[in-house]
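Below is one structure, written out as structure tokens; the observations come after it.
Just one protein chain is left out here, and the rest sit where they should.
What follows is chain A.
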Amino acid sequence: MTAPPSQADLPSRVAALCAHLRSAHGFRLGPGETAAALAALGAVNLGRRREVRDALRAVLTASREEGRVFDAAFDTFFRQGEAPAPLRLPPLLPQTEAPLPPPPPAPASQTGDEGAAQPTPAGQAVAGEDDGDAPTPTHPNPEREAEGEPDAPAPLLHARRSPNAGAGGGVTTPEDDLAELLRAAGALVRAVELGRGRRLVPRPVGSRLDARRTLRSAARTAGDPARLRWLGRPRRAPRFLLVLDGSRSMGPHAARLLRFAHALHLRSRRVEVYAFSTDLTRLTPHLRRAVPGAALTLPDLGGAWGGGTRIGENLLRLAREERGRVTRDTVVLILSDGLDTGEPETLTRALRDLRARAGMLVWLSPLASLPGYQPVQRAVAAALPLLDAFLPAASLRDLHALGGRLQR
């Protein structure tokens, strides 16, 4: 693969690129896509490397994240010159477990590209698509760290111990009470009522005449529309946007709420899940791949799990970057204890933004179920005036009761 590109071996090179993207990065590419890629090359100037890359990217990728991986793979497969530096490709999907290489001698500088996947060795899972400003260039093995092995340079260890740092590491939750959580999730999906949708469907009584069905029935009465048919608007099916606080202070509650998020995802396809600690990451793709009934295992979430808490900054980032996902159909569920080190003003700004666009803004706190609990934490006190509901979420009973409590 180090030979300079020539037009003669182009088809085999493209086929190899497709196979690599499929096997190493989980791209959904079949023979049809390979044929389309070759057809695309027939429509561009093969002498222009950039044009070839743009054409193949348009055919072989289906999302922005895939585009980034593609660019690195393309550079490897269509390398210019004789002495290229080998590129290490960041896989989109976790590959098989492999021993970690020794850490780099100096911390790598961050790229300016938001969310860009850092080139990591093959075999090492990347944190996800939103971990652009993760605190470290590589994610150390949490097991090794727990054993006290000095496998990271001193500045890195120091950063991990700071109150604002993200601990990272993979996340595994037990599979014990999924059935109960599914019941609670189902009750919540059924209970939330956000008004009527805009789609018109046939109904016995409705707001608009169904001319098509009325005319069809008129054919039976010699053109006389004796029986009118109606169209009405069905109940608006809610979307859910869960933002889960995965910081250290959430302790065992975070794992249960993550399972609840998974259960909600299994009950409705209209669920988006994010986790945050010092950083924010989208969990939906991981939950989509998770096997129902089995233990939930997530790859290294970097700064989004097990570290400090920055609620305001992460919610503001969510409100800004995922603006399109929050509509009047959306119930935003913030699952957090509210123990925040950030400024309440940032949180207020983020919540005001979310409230303006969401159908319902709810905060679920594990602490709220404690007897005599007072919402005096700075973050919670600042958030309360902007919330539709502030509810406890420490036990299964609390989660079961959610549906009833959110019924309007």
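In the analysis below, a residue touches a chain if its C-beta (ideal position, glycine included) is under 8 Å from a C-beta of that chain, and two chains touch if they have at least 3 such contacts; residues count from 1.
Going forward, contacts and distances are computed from a predicted model.
For the chain of the complex excluded from view, the name given in UniProt is "MoxR family ATPase" [choices: "ABC transporter permease subunit", "PadR family transcriptional regulator", "Penicillin-binding protein 2" or "MoxR family ATPase"].
Among A:A19, A:A62 or A:L370, only A:A62 touches the chain that is left out of the view.
In the full complex, the hidden chain is touched by chain A at residues 28, 33, 36, 39-40, 42-44, 50-51, 54-55, 57-59, 61-64, 67, 197-200, 211-212, 214-215, 218, 222-223, 225, 269, 284, 316-317, 319-320, 323-325, 327, 349, 352-353.
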